[in-house]
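The following block contains the structure, expressed as structure tokens.
The other protein chains are all here in position, but one chain of the complex has been omitted.
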């Protein structure tokens, strides 16, 4: 099974001022990130503004990213769409352009009708038909629903479902998922905010937006945890709280891009209807990064 | 300004057993509906499973529907996507295939970051660039957000924004929108469940899923209201409550399609991850329709 | 059956600066309200800050209010507590101090465990043991739950349950409740914001916070509706939207009390943890009232 152990930041999709994809800056960002302690990347996920891209753009994005991502680093391609058939089709195309695995967000538009059986049916068909291993992706802040633990437990038994990115923030749920799935099912913390808690109950890696700007601290946290130095891990975790909030719940993708601009990567504009940070928000973000010594 | 007065049911997209679009049954359904008291149709909206269709499918769906929809009946094409630029592009294509107007659901994935300013920016750009008149579309049960009244009031002043489909169920909000917009801004009830209340405060029409199966009752309700016979209107409204719940919040699109099958239209399968009704749900639906004398 | 037809404002409980109940101003307010077109009052409800009063205070409040409320006007006493036995006991005491009926908010603390059966059990026992007729009270903005229609339909069959104050804002739900209960079950709109819609589907009265400051407009709305003049009713409804929002969802009880102060009634302070309006909020409130010609 493909190992997802470590840090896999969900990278933003860079845009030019006209909101078209800026492939040149995609490459330059990746070149820099390739030197960081990352085991790979999620390309075309929530932080990649995947919902604002056409299917064609999503495929091209992965194809181009692959050119700059060496083989030894993983490329997880976002392949979730609202329909099962669309997701399956996209997963097949992601395989063709060099992704190592697909990460598939829960459908959510018809949330009130999406029960456990619907999710099991959806992901089972995707896993059956995807040539690439499948990582489940649960992100309640965006989908307003929560993939239930029993559905995860059932899906984990599928040979082509290798893990889950859990962004809901409940460490109790992570503990339950680790406990109710076989040993090689890999649970990834979807954020650096609850990483230490997640590691403590058995998560093996993370897909943190903060990894795009502060991978070193996250890496040190994991290393401290692995060697049993919880005091150090706790200090590192504390230092990540505010930056993490800033580039996720507080300022969203626009905040993450602005933070990248501030530290010399290319963030650039977001696609409308997302809006850039106001001057006041930018100042607050800058202060948070400064206090966290992120530069 | 294009008049939206009357009933514009949001029609389901018929699928074959393999989940591909069944254009033949689209035509046969429309032929039958054309004889009903409808002023037009919404094609490719929430009940049309638009989020489960590709952009190409959405355009073809509208093109084929137009062939079966006479000029004297309106075709409102769903054109909402998560990005402003995608929405604008889709609106332009809907114009090319014969739609009379576009109806644009609020983007919602990045809900926590979508404030009033974001919605005003989004819809203003869509209205600027759409060759067709724009109808706003607010549907909290699916989007988990609520387009704020001040945003609607501001957008209503745009010459190319002609109305809103409001599916949130708050008649107080409908009253506020009617009051805070100019006289020719048209508020449409998004459901038959609160139609009479909406008419009472100034809504001029409706986009009810129930219109696909019980347009006559809805039409009679509106006629009773228009001639001041509130007692009759209230009786008709009461009779619509349970069928309306059955084909919306309770059983969703699968319920609407099953109801269509029961009355001799073609409903057919839903696209996964939506699931067909269970046997028990089907029996409950059948009973609701029978009690409401819908056949 | 006791008729609840008309306007029954939920009056605030006046406090002195030290937050003790100000009975003198309770009397002076009632003397003025007694000249308004009101059929009665709700004393010790949500707007009466009942949850912030002790049981003893709630009883004394009703006793003193009764002295200033003539027999021809109704006194509905808030008697809801989180426990069934506490509610029953309080209802009995409200009878002893002269209330005409009790109004009983849904328990809500253990919301996740309160299903339809729990509500039916609760209200049935309260209705069995209360010497006074019982009015159900559903207020989702405060309780974060919604009393289900089937529970209401079942409870309406109890001879001692005479109606419901519905503050959830769904006119579809009001229509369903009117339809599924016998003719003498009385549905009251819990707010002036959706009053016209509620009347259209069969509500017979209202318990509006706005009734404490603008009973005349509400009265005229009901009269216009009763004589079939929907255009006039709609205009009056429109004029009530903003003041209603100001004294409910926007500024809460503190807003209602501040509005009373502005028009020459006694509003006075709220009990902590409720906080008085800020200077900016006060200015906004004043403007809303001025634009609505409430003085």
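Details
Letters A, B and C mark the chains as written, and numbering starts fresh at 1 in each.
Going forward, contacts are C-beta pairs under 8 Å (C-beta built on N, C-alpha and C of every residue); 3 or more make two chains touch, one makes a residue touch a chain.
Quantities reported herein were computed from a predicted structural model and do not represent experimental measurements.
Every shown chain that the unseen chain touches in the whole complex is listed here: A, C.
Across the entire complex, the residue among A:30, A:175, A:222 or A:265 in touch with the chain not shown is A:175. Considering the whole complex, the residue from C:52, C:153, C:232 or C:263 that touches the absent chain is C:52.
Per the touch definition above, the residue from C:25, C:122 or C:234 contacting the chain not shown is C:122.
Listed here are the subunit C residues that touch the chain not shown: 19, 46, 49, 51-55, 81-86, 107, 109-114, 117-119, 121-122, 125, 141-142, 144, 249, 251-254, 271-275. In the full complex, subunit A makes contact with the omitted chain through residues 169-172, 174-176, 178-179, 191, 193-194, 196-202, 228, 230, 233-234, 237-238, 241-242, 244.
Heads up, the rule we're going with is that only the chains that are shown with their structure count from here on.
Centre-to-centre, using mean CA coordinates, subunit B is 35 Å away from subunit C. Separating the centre of subunit A from that of subunit C, both taken as means of CA atoms, is a distance of 48 Å. Multi-chain contact residues of subunit B (touching two or more other chains): none found.
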